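Selected chains only, in their assembly positions.
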Amino acid sequence: MTSKIHPTAFIHPLADVEPGVEIGANTKVWRWTHIMSGCKIGKDCMIGQGCSIASKVTIGDSCRIQNGSHLFDGCVLGTNVFLGPNVITTNVKFPRSHRKGKFEETIFRDNCSVGANSTIICGIEIGVFAMIGAGSVVTKNIPSGVTAFGVPAIIKKSRTHHLEKLNI
Amino acid sequence: MTSKIHPTAFIHPLADVEPGVEIGANTKVWRWTHIMSGCKIGKDCMIGQGCSIASKVTIGDSCRIQNGSHLFDGCVLGTNVFLGPNVITTNVKFPRSHRKGKFEETIFRDNCSVGANSTIICGIEIGVFAMIGAGSVVTKNIPSGVTAFGVPAIIKKSRTHHLEKLNI
């Protein structure tokens, strides 16, 4: 299984990158992070310390994934996605040790941001430019451009808020 | 101090397993995980990446402990326990840097599941087949078979719910 790691990508010597991955130009993978065979990571990304990126994960260009975040099979990130430290994804709603549950995907649309220590329940989509506050548990689809937070995360500011600030 | 590590157990070369542990048949210990002298781990378990298992911890057979979870002294897990990624246990209710607090145990009964990023306050018991939702803070005993979640975790579905689904 051959990898396609761009020569300008930086893989820290203490990272563990399996064969069979795609990693784009200028992307950085930091210490004690595990990149599993089959996943695809775009260019200009930063994957922090102590993360894991599973095989069936796709990450677009210019994403930042901070320390201690774990992306399990079925996560799809667009471009410019920000995941704060210790953001956790899931892919089964009712996990049990002794059986496989129903597997569900999670979609992070372009330019969305997820605050530190948040948990994303599988089977949902976080919209373009959405901003999820730190420490949230996201259980439902989050529309584009809104700010949502809490346990469970609920919408606190309407869609125009951040789009205006960003002059879009 | 001699270890009892079954020859079919898999210890990843980047894990750090101290002498004096017991690890059963077919159990897997993954990268950057620290297994401390004195702890006991049953057979057919999976201990993910970046975990720590302290000395006075007992883990039964067929448990799955996902990436980034930390089990401190005083945790006792039965069989078939599932801990999602970044599940944190505690063993002192009012921790201070400069003194030892009152040490308390935490019991995870057979077949219970704890969702991603949850925190378990010490001194409690999570019952058989209980399901703790992601991102919860568990502060009280959780009866068998119920679904509980939130900060603090409260019971949302009565005991028969998951037992029925599981045909028990």
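The chains carry the letters A and B, assigned in the order they are written, with residues numbered from 1 in each.
As a convention for this text, contacts are C-beta pairs under 8 Å (C-beta built on N, C-alpha and C of every residue); 3 or more make two chains touch, one makes a residue touch a chain.
This one's a predicted model, so the numbers in the text were calculated from it and none came from an experiment.
Enquirer: Which total copy number does the whole complex reach if 2 copies are given here?
Expert: Number of identical chains in the whole complex: 3.
Convention: only the chains that are shown with their structure count from here on.
Enquirer: Compute the distance, rounded to whole Å, between the mean C-alpha positions of chain A and chain B.
Expert: Centres of chain A and chain B (C-alpha means) sit 25 Å apart.
Enquirer: Show me the residue ranges of chain B that touch chain A in the complex, using the header's touch definition.
Expert: 14, 31-32, 49-50, 62-64, 66-68, 80-82, 84-86, 111, 113, 115-117, 131, 133-135, 150-151, 162, 165
Enquirer: Across the complex, what residues on chain A touch chain B?
Expert: 16, 32, 34, 50, 52, 68, 70, 72, 86, 88-90, 94-98, 117-119, 121, 135-137, 151
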